[in-house]
Every structure is written in structure tokens, then in C-alpha cells.
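== chain A ==
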Amino acid sequence: MSATAPQPAAVETAPALELRDLEVAYRVRGIWREVLRGVTLSIGRNESYGLVGESGCGKSTAAFAALRYLPRNGRVTRGSILVDGQDLLGMSENEVRELRVKKVSMVYQNPTAALNPSIRIGDQVAEVYALAGAHDGEARQRAHEMLGKVQISDPASVMRRYPHQLSGGMNQRVVIAMALATDPSLLILDEPTTGLDATVEGEVLDLVKMLREEFGTSLLFITHNLGVMAKMCERMGVLYAGRLVEEGPVAEVFARPSHPYTVGLLRCIPRGGVRKDRETLDTIPGFLPQLGADLPACVFTDRCGLAEEICHREEPPFHRVTDGHCSRCHFYDRAQTVPRATPAPPVPREDRRVEPVLEARGLRKTFHQEGNAIHALADVQFALKEGETLGLVGESGSGKTTLARSLIGLSPADEGSVIELDGARLAPNVTKRKRDQVRALQIVFQNPDSALNRRFSIHRIIGRALTMLKGERGEQREEHLRQLAHSVRFDVRLIGARPAQLSGGLKQRVAIARAFAGDPRIVVCDEPTSALDVSVQAAILNLLVELQASKKVAYLFISHDLGVVRYLSDRIAVLYLGRVMELGPAEHVFDPPQHPYTEALGSAVPTAEGTERERIRLVGEIPSAASPPSGCVFHTRCPRYIGDICRDEEPALREVEPGHFWRCHYSAEELREVQKTPPPEQPLTAREASEPTGGNLRPSEVDRST
Partner candidate 1 sequence: MMDERHAQVDAIRRRIGEVENDLVDAHAAGQIDRREFVRRGTVLGLSLSTLGVLAGCAQPNVAQVSPPQTKPPQPGGTIRAGIVAPAAALDPVMISDEGGLAVLGQTGQYLVWSDKYLNLRPVIAESWAHDHNGGVWTFKIRQGVHFSDGTPLTAEDVAATFNRLADPVVGSNALSNFAGVLSKGNTKATDPYTVQFTLDAPNGNFPYLVSSDNYNAVILPKDYHGGWDKTFIGTGPWKMQSFTPEQGVTYTRNAQYWGPKTVADRMQLTFYPEEQAQTLGIQGNQVDILAHYSVSGGRALITDPTIRTTQYRSSSHRQIHMRTDKEPFNDKRVRQAVGLLLDRRGMVEGLLATKSDYGNDSPFAPVFRSTDPSVPQRQQNVAQAKQLLEAAGRSSGVRAQLTTLTHFELPDLAQVVQNDVSDGGISLSISILDPGTYYGSSKFGTSPWLDSTMGITDYGHRGVPNLLLTAPLTSKGPWNAAHFKNPAYDKLVAQYVAALDLGAQRTAARKIQLLLLDETPVMFPYYYYFLTAARLNVSGEETTAMGHIDLSRAGFVA
Partner candidate 2 sequence: MTRFIAKRLGLGLITLWLLSVLVFFGSQVLPGDVARRVLGPFATQSAVNSLNHQLGTDKSVFVQYANWISGIFHGNLGTSVATRSSVSSIVFPALWHSAKLAILAFIIVVPFGIIGGVFAALKEGRFQDRLISVGGLSATTVPEFVWAVALILLFALLIPILPSTATPPPGSGFLTSVKFLILPALCLVFVLFGYIARMARAGTIEALDADYTRTAVIKGLPYSTVVRRHVLRNALLPTIAVVATQAGYLIGGLVAIELVFNYQGIGQVLYRAASQKDFPVLQSGVLIVGVVYLVATLLADLAYSLLNPRLRFESSA
């Protein structure tokens, strides 16, 4: 084994973490199911190693194994775990504790949950030092310093606060502070930025990067996001079905993926600003094997376009592609020749000059909570043409979801807002709308588990929609139902199943089918793929494109994934604090001249190419919609802040170029100029710390909690 194990970058001492042929199994329903199948990897000192793979491939298990922290129903069945050369499995409970205190620490998803809600931040951080033997005062002192190190501007005040009073980003900083407090030799990050906004994600990643250089910590970075991987890691491993299928320097792997699976993954994501009208995304046929399922010699065989009978027979060795770049594939040398799963040609884009099918003017939505009014949407306007896709981006709290719900009439817009369907004004409340209007304007929700009634069969779910929206009955309905199922590539044999029995992708297809049951003119897609794995996401995106081409339906496509939005949209609107900051053709919006906010958003996103322009740091969190800043609502964070004018008067949404609007005091020319150079680096101000997270004030939640 060690023969194939790559040597860590020239370091004499033992690697920070070494997994040797590690096998971990969970006991589920009485059966031991393998989760890690002989994983061997080693992370050198001061090295950052990324582990990528789709959900359930065993990433997290590997991470927790490195802390010898397995669930009651889990156990290491073979192999060994070495931290700084010490064998973890041989240690006593106390030694493990020691190790956790001193050597290894971990940061994982959902920072707010990771902090104790009833203990002040300060105490939680100080705890770590106290553990390491510092006495009280000293511990607090050092906690204070550490919080400073993670760039929390006003540590003193933060130390007095409770987790729920801080934003997710802030909490993640705190968690990181705790993790690095005792200067561990290994830091494990398990999807540390999943669920955070692009801008915040960017900051956290920067922070980690910086601290790592300062502390010289080795990183084990676990993510499903290749962009993040590219940004953060030097070396990476691709995990599939509990097995390490490819490993090598990040740039190398991205440039020359040598395992069909890696190739597939890279092809799934919309990269380099590809667009629906140029190429369709690739998908990986088949599906992830079940946990602990019996697999052929090569775990990927069943989904592999190159598979030959040898793959069933012989487990491929860890072939050395180049130095430190290995692939567990018999045909690693021609991995990239793997045929595309979806040969369907891209749909050419034709520009139609037609009346807008949907138009919104002066769209406002105000929530009332605890007496104070929250303006979730302020004077939003846009038009949607037939068969076109309008992408909608913005940080959480910008009002994306509220806009969607207002359009379809689930949370009625304020008096005076105008929503027109084919020029006919729509009642704000869906229950007041005519049947034809309702069926014309449908939505695909983010989470199919929530969107499909788990008690009903797929047949009933879609059937009911047909009955209600089209008044269809009997054989006619059955026929139509089958067509619909076919059109969303849903196997009719599964029509009797219940949602719980279907995979996420299938469920989303059902949700789409339901939305299309009434032959809608417009479908609002609220982050329809954010809950899905990349390979699945690709399939769904393709489906949406297809349907749009065939049914001439217009999309309002909401997503936080700029890549996806870019791929799907003809035009893009950027939302901030319930206001449209910029609206324009997809190809223009993401290149200068662009609205400073869009600029910042775009720069925050790590791209899979790793080729990233200078990131523009946004100051602080998005302000609470309850008390939006004066003047230009963005001025508090604007990297291109001009002066008092921004603070005092709110710019109107101007058409700066034909079809390209924005809300900024700058003119197009001015911006084109200034944006040639990155904005001056701004220090974090106290505003960030004191900025309320908005947590319960977040509009999309307000309309639930009221």
C-alpha cells in the first residue's frame, strides 16, 4: 500500500495525518455496511488536502475517523489512522482527548448549531485555553486575541454575545478561532461554507487561507464544491463509494482528470461561463451505489462509459499518472475520452421581440413583525418575455424568495403593486386569481421533499394537478399524465411510488412535472437544484432547458450559484435588500462595467478553474430589511463608495445601456474606468460585529413566523 501512497511534500517528520487502508463500516438495520473501503491517504505538514465527492461517498466519515469520533453504530474494521505518526486506534480515551485538545481540531457545517446557544462566545472560546491549562484571566485574554486573529473587529463585544446574536459568518469565524486556538497540527474542515452566502463564503475561505499560512497548520478540507477545492487546496483526492479513485495536485487533476468519475464531475458543472445555448451539461449515467452495496472490482464500473469486463473482474491498482497524481482506473490514460452521457444538442437562442408575458411594476412587500415594518421588497420591476429566462441573484435576505412568493400570490404583494400577465392585472392573492391565471404561473420549489406530499403516490400528486388545473378526468387524464411523466424523463413504472421512495433528482422531476401540468406560461424556479448533487443538478438543468425549448415557457430562475444562473439565464437581475440593483443581459452583467454589488458578488465566487480575479471584500453582513440604510441601500458596504451622495440619496434604476439597468450614481463609463483596478482594501469596521444578523427578520422567514 505505502508503495502507492504518495510521499508528502518534502517533510522529514511524520505526516500530519495518515490513513492507511482504512475501512469503516456502519451497522444499519443489523447489517454492517462498508462506508470507507480501504482509503489510504496522507497529508503532509503544512499541506492542504482536499477531499471531494458526492453526498454519501464517505467524506465526513473519513474526517471524523481522523478524530476517532465514530457513531455508536460505526467501527473501524481495518487499517489505521496516524496523527503525527501516533496510531489513534491504539490510544486510550484520555490520550485521544489530549490529542483533540492539542493536535487535531475540526470545523464543520452550520456554525450556529456548532456553538452552544446558552454560553457566551467568550466563555466558549476561553474554555479551550482553560483546557490547555491556562487560568481564567489568561484564557479570556488569549480568547480575545484569537478572536482578533480571525478578524473580528470588536472581540470584546463579541465575547459578551451569544451565538444566536451573530451571523452565520461570524459564528463560523468563532468556530475557526476555537479550532485554531491551541495551534493544532491538523485542521479538518467539513463543508465549512455550505449554507453561507457567496460573499461570506469568500471571506471565510480567505480567512482560513490566511490563518493557515500564519499557523502553518495542515488542512483536510472536505467539500462537494470543486470551485472551493480549487481555491483552497494544493492536493486533492476524489472519493467515490468510500474509495479514493483519484488523487493528485489540484491544478493537475483539474487539467488532466484521469478517472472517468472525476471527468464526469468536472463536466457536470457549468464552467467558464458556458451557457445553455452553447452546450448542454454532461451528466453521469447511473447512480451512486448504496451504502455498503456489493460492488464490482472497480467501484465505478456500473456508471463508467469505458467499462470493460476487466473492470468487473480486477480491482484497478492506483496507477501513477504523473508524480503524485494517481488514478484507480484501468484506462486512466484515456479517461477523458469518456463519451458524453447527453448528446442532446444545445438549443440555439433566438431573440424574440414580443410583448412581455409577465410584468411587475412597483412591486412591494412589507412584513409587520413586533410592530416594526420590514420592507422585504421595495419597488421591484421587471418584465419577462415568452420563452426567456430571467436569473435572479442576491445574498440571502435580499428578497429573492419573497419576490417569487409574491409573484405566484402565496404572500400577496402590497397594495399598489402591479403584476400583469399578458397585460391583465393579477390579484395579489392566488386564491383571488382565475384558474387560467393560476395555471399560467407556476413554481418549482427548492426542496422537493417539502414540496411533495409524502403521503401521496406520484400518480396522485401529478394527477391531482391535472384535474385541478385542467379539469381533466379519467382516461384523458391518465394519458396526459403518462405524457407528462415522459416529458420529464420520469419512469412511468414508478408512478405508484411515494416520494420517500424516490431519489432527490426524481422527486425534483415530479415537482417539475406538477408545475408543467397546467401548461404554464411562466415557471418560477426557486433554487431548484441547490439540494442536489452536481451530477444530478446537471440533469435537472438540462431538463429545464429542454422543456423551455419545447413549451416556450418563461423562467424566473432563482439561485445563489452564479455559475448555474449564468448558464441558464438570458437576462439576470441582481437583488439587494428587496431592490433590483442591476438588470441586464446575462453576458454583460458579470463583466465590467457592472454594479459594484454585482462586481463584489461575482468576485466572491471561486471558480473551478481556480483562475480567480482579485476578490472584492464586502464589508459586513447584509443589513436588516427592517432598517435599510439611507440613500443607496448598498452604500454601507459598497467597495466603490463615492461619498455623501451615496449616503443621502437613493439612485433610481437607470437604463445605462440598451436593456441594461442599474441603481448607482456612477455612470457606465465611470464604472468601466474605476473597475479596471480593484477597490482599496477596507478594514473590517465595528459595523460588522454590531450588525444584527437579521436572523428572525429575514423576510423569507418572516412571512412564516408572522
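Assume a contact is a pair of C-beta atoms (placed from the backbone, for glycine too) under 8 Å apart; a residue touches a chain by one contact, two chains touch by 3 or more; residues count from 1.
How were these candidates chosen? In short, all candidates are chains of the complex that A comes from, given by their letters.
Nothing here was measured: the structure is a model prediction, and the numbers come from that model.
The candidate touching chain A in this complex, chosen from 1 or 2, is 2. Chain A meets candidate 2 in the complex at residues 67, 69, 97-102, 105-106, 108, 110, 113-119, 127-128, 131, 162, 164-165, 175, 178, 370, 692, 695-697.
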